[in-house]
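For this view, one protein chain was removed and the others were kept in their places.
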Amino acid sequence: MNRILLIAALVAAYVGVPLLFGGNAYVLGLIVAALTIAGVAVAWALLGNLGGMVSFGHAAFFGVGSYTSAVLAMKLGVPVFAAMLLGGVGAAVSSIAMLPALRLRGPYFALAILAYAHIFQILATEMTPVTGGAGGLLSIPRFPKVLGLDFGEKLGGYLIVLTIVVLAALAYDAIRRSTWGLALKAMHDTEVATRVVGVPSTHLKAAMLVLSAFITGLVGAFNAHFISFLDPDYAFSSGWTVLPIAAAIFGGYRTVWGPVVGALSIYLVDQLLFKPILPHGHQMILGVLLCAMILFSPGGLMPALRRRPVKENRHAHA
Amino acid sequence: MLTLEGVQVNFGGVQALKSASFSVAEGESIGLVGPNGAGKTTLFNVISGVVRPTAGRLDFRGTSLLKLPEWKRARLGIGRSFQIPRPFGHCTVRENLLVAQRFGAGKKDPRRIDEILDILNLRDKADRDATTELALTEHKALEVGKALATEPSLLLLDEVLAGLETSSKRAFMERLAAVRDRYRLAMVIIEHDIATIAALCPRVLVLNFGQIIADGSPDAVFRDPDVIRSYTGETTLAEAS
Amino acid sequence: MTRTLANLATVSALALSVALGAGAAQAKDFLLGSELPLTGSLARVGQGMHEGISVAVEMANRNYAGRHSFKVQTIDDETSPAKGVAAVEKLAGDGVVAITGGYGSNIIGPASEAAQKAGLVYITSGGVSPELTQRGYPTFFRINNTDGYALAMIGMLQDMGAKKVSIVYLNKDATSSLAKQVNSALTAKGVTVGMHEFDGSTSDFKPLMNKVKLQDRPDVIAMVGYENDYVGILRAAKVLKPQVKAMVGVWSLATAQMAKEFPDLMENVYGTSMLPYPVEFTQPEAVEFAATYKTLFNKDPDYLGQFGYVQTRLLIDAVVRADEAGTLSKGGLADELRKTDANTLIGRVTFDRNGDNLNFTHRMGQHQGGKVVLVWPKDAANGTMNFPSVPW
Partner (left out) sequence: MFELTLQALFSGLLAGGYYATVAVGLALVFGTMRVINLAHGELVLLAAYVAYAAETNYGVNPAMAIPVALVIVGTASALVYALLSRIKQDREINSLILTFGLGIILTNAILSIWKADIHSTSDPWFQDSMVVADTLFAMNAEVASFAGGLVLMAGVWWWLNHSWQGRAVRALSSNRAAATLMGVNPRKIEILSFLIAALLATFAGFAIYTGKTVFPALGHVLTVKAFIITVLAGMGSIPGVLIGAVMIGVIESLTVTYLSASLQELAGMILFLVVLFVSPSGLFGGGRALAR
């Protein structure tokens, strides 16, 4: 992605948005929700693109991350920011339980992860003493005030989730450009050929799974403290899987920033534009948009936006 | 450096290798010949770890390879090429070598990469897409290059010369010899063309029905009646003698 | 709710606040906000409650005709907490005077918190979880609660003289907490209780019902779930025919809709219900309510409609009182609402410090020949209960 463009976008995000919408809790709230989706979308795309694994169960990591963080903060009084990081770690740890699924291919892997998501959700419902059961956890501690900026408020939350998403995307980009990224890319077609030149392919895939889980868990943890409430149906809702996938595809999951662009455009357009027009049926438009995108620009929005340069960059996105 | 003892491989009921035993000394070059389906490639797969033997011993410089996955063997110094070239998807030639060097040799050494590109005469293709923009010779060369980039001490080459027309074949042969002497490698080459073998390798192994039926100097081996009977390519034999 | 209308309403709301600065009380348009699940898994209940809200607004416009007019701007929270919060913030931005609605404790929680932040009154009947009122938000009001449902169920089970009860309940928040409350109350009174939890994905209740039939052998089976759970449970019971004296449920069971959709399945089944069906009324308000409901939606009001109506009516009354007192713009609405002491379709309503309605006790109705007859408590009953009796 073009350096200058990136920097301009970051400046706009860190300075422009707060100046424009800082006062408008509603719009800022929508943007935060969109970025939450974006964070998961980046993590999903990273796994799909580098690991070559399509997951239908990222809600599992989202839920585990959010519960870990919320429980640590409420029951053990861990500082919220620390708890959030540990939420990511928790999700990463939970992904280790999924390593056996790495042997599975295509839809088999995708559904195995979905099964894990269901299992974690049911556990969260049944482990009442820790998770509060179906009732969930109300009034989860919010982010604290730091140097006069109240991170418990909309603007603070925005800055946190924005930073998470940006760092995730940059990490993704860095890996993709590294020899690790090359090796992962190489593995898609001929895994054996990479193994005989010394690439520990399974380890690399596992690493991608764990990283993807960490990012997703981190985002989930953020969301728990931002909404300050959790219950199993919400934390493990299939929405946390489905929307990010839609967003990633929509924005172009073969690019680094596609998922972010996709999440922002889908969510904001849906909520700000379509919802007022058709208060009830607006999800239908979302469906139509998705289909149209697949049929007319399968690469997603990002490639569509920059058709010309794409020719040269093609090899860069695998 | 490499010792096989009674190595045996079964695919379901079929016995692809019945107790193969031989050893390769440091810096030695061996030609591996035999009719199709004799088990040559299977032998390479066993050594490089792609296939697990059902029985037998397999040691490399005193350590047993049996429990090690492919990538660990590669890091120990066993490099191999595939009969059908397997370039890394949508990577450039240089990227192919970078991956092999980074993971196989555990270092980043652009100078050595360039050296390999020069020896294999791939310099001008270095930034082409390896899957879509190479000719057969270059594909074969890249196979060797990837193995070399892992800085092996034993190089297993699976028909890297097959399918090349005589002129480029001779050139390629010279390159291989250069590589071998430059890096002081032990080499095992699967090759049908006896002349090539004879030119490159002082020692020849003949494999038939999963068994080593002859082992010795080219002219000794190619006069062996069993070999002649087993080996289909009489014409090439004639050429050799 | 079209954009133009919303804008118009916003303008009027601004005009209103300006006028109020003067403290005078002349004819005004009041814009109410409503945040409800109109799509997603709670769509059905959300839409039901919204019908009640519309009826309340319609009737208010009639009753205050010439003096005030009322509009409601509704935003769909899509059964998602985040979007519930967004909806409240949007409504706050559009200058609504208060919010009526909300369904599902897990959405009402964050949404009412957002309302509290925006200093907006949030009145609901869609979430019975005790935590909601324990937060002590001065802007939060709720006209019903778990206790009300539990008391009704417990009371009737006692009057039936049930010695052994099997409670079959959904493992969601509202349902499981209600079930546990009933369980402890009954056990305390020496009743043997068997608890059977199931999850929402259960579509075949036969194995569960068979356990109840062969192991518990209860006098009464108590069901705590939602429509499709009840249908599943009752069908299983109808097939296995356990030797029980009654099938008792709670919300969304003794309703006109169920009577219409599953006549023979529902016969003799009990459930909580405020009004009988077809509605026979003594109070004029109830008559007008039913009539208006009929004209607007061409059907008889169900319990969701009733609750939506009552909460909105109480809110509107308080708004008018606050307006006359000139305190509406000065955050006086909450205090006005807390002064409420009204006799409504769901009985007497008053609010305590936390906005909870401690008078709330539900009534039990029984499906009888396509009708819903109120059978408990005695003073509210408009018929006699068939007991013992089951749908098979």
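Order as written gives the chain letters A, B and C; numbering starts at 1 within each chain.
Criterion: a residue touches a chain if its C-beta (ideal position, glycine included) is under 8 Å from a C-beta of that chain, and two chains touch if they have at least 3 such contacts.
Since this is a predicted model, take the numbers as computed values, not measurements.
Student: Considering the entire complex, write down the shown chains that touch the omitted one.
Tutor: A, C
Student: Can you work out which residue in A:V54, A:L167 or A:A207 touches the chain that's missing from view?
Tutor: A:V54
Student: Please identify which residue in C:S54, C:N144, C:N171 or C:T292 touches the non-displayed chain.
Tutor: Per the contact definition at the top, the residue touching the missing chain is C:N171.
Student: Kindly state which of the options C:K117, C:K180, C:R235 or C:R338 is in contact with the chain not pictured.
Tutor: Considering all chains, including the one not shown, the answer is C:R235.
Student: Which is it among A:A83, A:L138, A:I245 or A:M302 that touches the chain not included here?
Tutor: A:I245
Student: Give me the subunit C residues in contact with the hidden chain, please.
Tutor: On the side of subunit C, residues 39-41, 43-44, 47, 171, 196-199, 201-208, 210-211, 214-215, 227-228, 231-232, 235, 238-241, 257, 261-265 touch the unshown chain.
Student: Footprint of the hidden chain on subunit A, which residues?
Tutor: 48, 54, 100-101, 103-108, 111-112, 114-116, 118-119, 122-123, 125-126, 238, 242, 245-246, 249, 253, 280-281, 283-284, 286-291, 294-295, 298
We adopt the following convention: only the chains that are shown with their structure count from here on.
Student: Whose C-alpha centre lies nearest the centre of all protein C-alpha atoms?
Tutor: Answer by centroid distance: A.
Student: Greatest Cα-centroid separation from subunit B: which chain?
Tutor: Chain C.
Student: Please report how many Å separate the Cα centroid of subunit A from that of subunit C, as a whole number.
Tutor: 37
Student: Return the distance between the CA-based centres of subunit A and subunit B, expressed in whole Å.
Tutor: 45
Student: Could you pull out the residues of subunit C that touch at least 2 other chains?
Tutor: Answer for subunit C, listing residues that touch two or more other chains: there are none.
Student: Which subunit B residues sit where two or more other chains touch them?
Tutor: Residues of subunit B never touch two or more of the other chains.
Student: Going by the contact rule set out above, which residues of subunit C touch subunit A in the complex?
Tutor: 1, 3, 6, 38-39, 74-76, 78, 80-83, 85-86, 89-90, 92-93, 105-106, 109-110, 113, 118, 129, 131, 135, 171-173, 176-177, 199
Student: Can you tell me which positions in subunit A touch subunit C when the two form their complex?
Tutor: These residues of subunit A touch subunit C: 24-26, 29-30, 33, 36, 122, 125, 133-136, 138-139, 223, 227-229, 231, 233-234, 239, 271, 275-277, 279-280, 283.
Student: Given the complex with subunit A, which residues does subunit B contribute to the contact?
Tutor: Checking each residue of subunit B against subunit A gives 48-50, 69-71, 73-75, 79-80, 82, 86-92, 95-96, 98-100, 102-106, 108, 129, 131, 146-147, 149-150.
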